[in-house]
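My questions all concern the structure below.
All protein chains but one are shown in place.
After this line comes subunit A, so read on.
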Amino acid sequence: MEPSNPADIAPGDLAQRLGATGYLCDDALATVTYLALKMQRPLLLEGEPGTGKTALAEAIAEALGLPLVRLQCYEGIDATQALYDWDFPRQILHLRALEAAGAAGGPSVEEAEKSLYDARFLLARPVLQALQQSPAVLLVDEVDRADDEFEAFLLEVLSTYQVSIPELGTVRAATPPIVVLTSNRTRELHDALKRRCLYHWIDHPGLEREVEIVRSRAPEVSEELRLQVVRIVQTLRGRDDLQKPPGVAETLDWARALNYLGTAEIDLAAASATLGALVKYREDAERVRHALDQMLRS
């Protein structure tokens, strides 16, 4: 798809375009995404794991034909991993080359030094990449894993959309990138960061929407199996004794797994064999097997 200017898109159009990429969203999510594009504010998504927070950023990039730059956060991440670094080995190589050339009347010391901090030795990390390539979609994934200091740094970048490199000068995005932050709420984010962003909590989809999602993401799965899988998953999510209720990603995995095995209708044997796609704890597997047994019998 041709890259399109985010500012030209109408609200209804956006949901349709996202739908065309296989990402089905309700009107609340479509509206808040539209607002984020229009108001040029970062979008902060929270919600249960597996509800499609990361997938939304991917879908926006695909729908608008923009490059997606992904920054995965982790504990201890700092500005050099997010912004830029100098390519040290290549700088040394360059220096050696200059030395060799020096014998034959190469550049002066100042020139040599200056040439070390040339743009070609700059390693652009995700945030800088996004600013350079903008319009682009910058996905800051699992921002709750990063430390407070990193959050403060992000806040600075997100409020100015520019980065200054002492040796080179300031890099400013021509159009601010579309920024999507995701958080699993392992810790409370700082209020200042939240205030910069538009906030949205993504819930698990309802029955119909989830069936739609499976249809668009795993079209090879038969109508009957699809409905059966989603019904079971939705029932399981309603139970309160699972350590990790299955998300949409697990629904898709399970449907595909059952399909690979050539299951037309779920029975206990097929379900047991594929349970690993659905639940990820031994205790949960026991409980689900038990529940399935009852569900399938009735």
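Just so it is clear, contacts are C-beta pairs under 8 Å (C-beta built on N, C-alpha and C of every residue); 3 or more make two chains touch, one makes a residue touch a chain; residues count from 1.
By our rule, contacts and distances are computed from a predicted model.
*Asks:* Considering the UniProt annotation of the chain absent from this complex, which name among "Formate hydrogenlyase subunit 5", "Translational regulator CsrA", "VWA domain-containing protein" or "Carbohydrate ABC transporter permease" applies?
*Replies:* Hidden chain, UniProt protein name: "VWA domain-containing protein".
*Asks:* Can you work out which residue in A:R41, A:R70 or A:R215 touches the chain that's missing from view?
*Replies:* Selected residue, touching the omitted chain: A:R41.
*Asks:* Can you work out which residue in A:R125, A:R172, A:K194 or A:R215 touches the chain that's missing from view?
*Replies:* In the full complex, the listed residue that touches the missing chain is A:K194.
*Asks:* Which parts of subunit A face the unshown chain closely enough to count as touching?
*Replies:* 11, 27-28, 31-32, 34-35, 38-39, 41, 46, 49, 75-76, 88, 91-92, 95, 99, 109, 112-113, 116, 144-145, 184-188, 191, 194-195, 198-201, 243-244
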